[in-house]
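Here the complex is missing a single protein chain, while all its other protein chains stay put.
Presenting chain A:
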Amino acid sequence: MSLDDPKGGIALTLNGEAVILGADPAARLSEVLRERAGARDVKVGCNAGDCGACTVLLDGEAVCACITAAGQVEGRVVETQRGLLEGPEGQRLAAAFQRHQAAQCGICTPGMMVSAAALLRRGGALNEAAVADALGGVLCRCTGYRKIIDAVLDASRHKALVAEGDRAPVSEGGVGARVERLDGWPKVAGLERFGDDVAPADALSLRVIRSPFHRAGFTFGDLDAYRAAAGLELVLTAKDVPGENCFGVIPGFEDQPVFAEGETRFKGEAVAAVVGTPEALAALPDFPVTWEERPANLTPRGAAEAAQLHGTRADNVMCRGRVARGDAAGAMPGAAHVVSGDFSTGFIEHAYIEPEAAVARRVGDRIEVQCCTQAPYMNRDGLARILGLAPGDVRILPTATGGGFGSKLDLTAQPYVALAAWRLNRPVRIAYTRTESIASSTKRHPSEIRMEIGADAEGRLVAETFDGVFNTGAYASWGPTVANRVPIHASGPYLTPNYRADSAGVHTNTAPSGAFRGFGVPQSAVAQEQLFDMLAEKLGMDRLAFRKLNCLRNGDPTVTGQVFETGMGIEACFEALEPHWAWALAGAEQFNATHDTVKRGVGVAGGWYGCGNTSMSNPSTIRAGVTPAGEVVLHQGAMDIGQGSNTVITQIFAEALGVSVSQVALVGPDTDVTPDAGKTSASRQTFITGNAARLAGAALRAQILRLGNVGEGAEIGFEDGTIVLSEGGEKRRVELPQDEGYALEVTESYDPPTLPLDENGQGVPYAVFGTTAQMAELEVDLELGTVKLLRIVAAHDVGRAINPLLVEGQIEGGVAQGLGLALMEEFLPGRTENLHDYLIPTIGDVPPIESIIIESGDEHGPFGAKGLGEHCLIPTAPAVLNAIAHASGARIHHLPATPATVRAAILAQRENGTE
């Protein structure tokens, strides 16, 4: 057998059925199952055995289908998530995963459930360690794993674990209810369809040709001859872009070409694309391009002297940000105690388990793109500009999105397939390889921060200065947002009378830094919250008491001069930690009295985050209607990338309308039929789209009540095409108008009230801030530098928890990402473009997490709710680093705190101690 003439087929039993699949025997089993057998419940995340999303059972044992050669399964039994649902283990797991909300985005769920099924079949009582071992090869970036562990343990018992009391999930309920994810079932049943799951069978494939150098000039050979010789349909380069060869996300900062022209600015930048049948691409000869490697600059330090990346940005400074209040420089000398330090963090990769994927088709003179995304309308407008079309001639049909965390806001794969489909008038698909995804997608900005903080003799903050340089990479992306947002947040949620914070985003020859959960705030918190510990130590104060003393309270001005009269909940967050703090400190003291090599430490940190875009209009619009048949339809345009907006927005809408969630049918974010609910970013969906949904629900309710001429308190129901209104024990039926389309329809928008910032950053940047305080307990092995997390306690003021179950999911997932930032993650351009060199936390790395929900309400939030997504990871890293310092005496200034870094810090601290 060979690739040239695959003989016969590969016979196997797939989910109980005998099948013969025509395939190259050396093809990946994952690819054969997906493309030949239609088993799209087998997901592909890395194609290297690193992520486990493709896990199938082979003769009952969990293996990665991506590194199993198809020929090796001849005559064997293969089971996937879909097949397992026919059996008892799969059914119990599906029910438990849904009950525990163990699936967020759902891309890892097939791998998790298949691995767990093999474990359950072995029988016997399970414990957490056994689950962690069996699922250790499946990566999840959303959940923090804790709910997955709970679900598997639950499924291993024949009676449900969590069916007690008010913590039990429910399938009905309004605001405040632990409603099970409304879109959860497809995820646990193997039916969810992500970016690479929807292409038609006849779609052509596209591959992007990318720069192998950090900076290079390039010239193409004879592309026409190459295309013909390689049997390709199309070769695309910059000259094939009919509109502008440029995209971006911030007005005035659109600077990234679809295809580089003349010079590439980072390793992994696109210069061309080839389009053809999968067979033609599999046998693709070397692309005719000649590279001329040029000197590249990878860090801000050398940026001023390096070649200009963008003509108008002197010294390669993209932009700067500043907030100044009082007189920091003047007040600092008067402080009784002053601490200062330099801190740095590296590039962080989002590492969603679903790589970028899209399929495009031309429909007449319009283009339709199905893709995973966080921002359908922004993608639409960006594509229209590239294609030279009106925005209305571009339709974005989002698929399920297998994690985003900020990087799926920007255009990635969409322009390539759209350009190709437009030219060829045939559907064209692409799924990024993991290497391509990591090399070319945006990253969390590396930071270099110098900060100084002074306090008076009683421990009250006197002054802070902050100077942060952020490596924004080759293109702007969301860099301006980071530069603006950080100075506003670098004080943390503390009363800081004299403050000056400066930031700069600097271009280098690296992948663009963009949006990543927190937009620079997690980096500034690493500096500020560690310095707080150092300051408390100087003061001889308890570290939590020091923070509580300095908390912002209602009526206090923030560093931008904004005053919240209600809803500033940070003090309540710290208060909620107090009993845990005292207990943990006592435990650590006791442990350390009898242990010399391993020491226990406890750390705490606070955080805050303004919901929505900074001092900018960022409205959301919600459309809803009632069909002539009496079905309530909610056009829910807030992309649910796993965080739960499909459920939360529906709960808000249903509550405002006065119906149950099960009465609401959802129409998803399709730019042709669902209005713009803005981007899933900046923790804005619950707050902003939630408000639009509240307004839409209330408006629809008002219409219905008016139609029936009943009072405010009437109950709304629907029966056989009529509205049933109940009021004071009486029922009134109202016929629905039998119009085309909706019988009743509303469209409502909400835009948060903000005010511009002046030259000193004074103003009202956000209508709402959410706050949080987290505590970490851990052990440090002083001789090996290794760290083991024991427990996280996370208190979050969410204003009002629309759905506490989903709040916990956000907290646990954010904490896991914070642990990764603190302990193991760093993207090094060209060296960590896979998931065995770029490490994210596995199931064994995330300790028990206790979530404490504080509900201090909010003036603007829907039913008092604030956003939550970004807040969850902001205090985690500094809490962990403060705990490491507590355990070992060693202060970590440069992340991540790998065993080597921790050990070096311990040695340095000992050296300093003996001086």
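Note that a residue touches a chain if its C-beta (ideal position, glycine included) is under 8 Å from a C-beta of that chain, and two chains touch if they have at least 3 such contacts; residues count from 1.
Everything below uses one rule, namely that contacts and distances are computed from a predicted model.
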>> I notice the complex is incomplete. Of the names "3-isopropylmalate dehydratase small subunit", "Xanthine dehydrogenase YagS FAD-binding subunit", "Recombination protein RecR" or "Sulfite reductase, dissimilatory-type subunit gamma", which is the UniProt protein name for the chain that's not shown?
In response: "Xanthine dehydrogenase YagS FAD-binding subunit"
> From the list A:Asn15, A:Thr80, A:Gln98 or A:Ser115, which touches the chain that is not on show?
Replying inline: A:Ser115
> Which one, A:Leu14, A:Ala39 or A:Val63, makes contact with the chain that was left out?
Replying inline: A:Val63
> Which of A:Leu21, A:Ala39, A:Ala134 or A:Ala455 touches the chain that is not shown?
Replying inline: A:Ala134
> Out of A:Val77, A:Leu495 or A:Ala904, which touches the unshown chain?
Replying inline: A:Ala904
>> Under the stated touch rule, tell me which residues of chain A contact the chain that is not displayed.
In response: 1-4, 24-26, 28, 47-49, 52, 55, 58, 61-64, 67-69, 71-72, 74, 115, 129, 132-138, 212, 282-283, 435, 598, 779, 781, 783-786, 788, 823-824, 830-832, 834, 836-837, 839, 841-845, 898-900, 903-904, 907
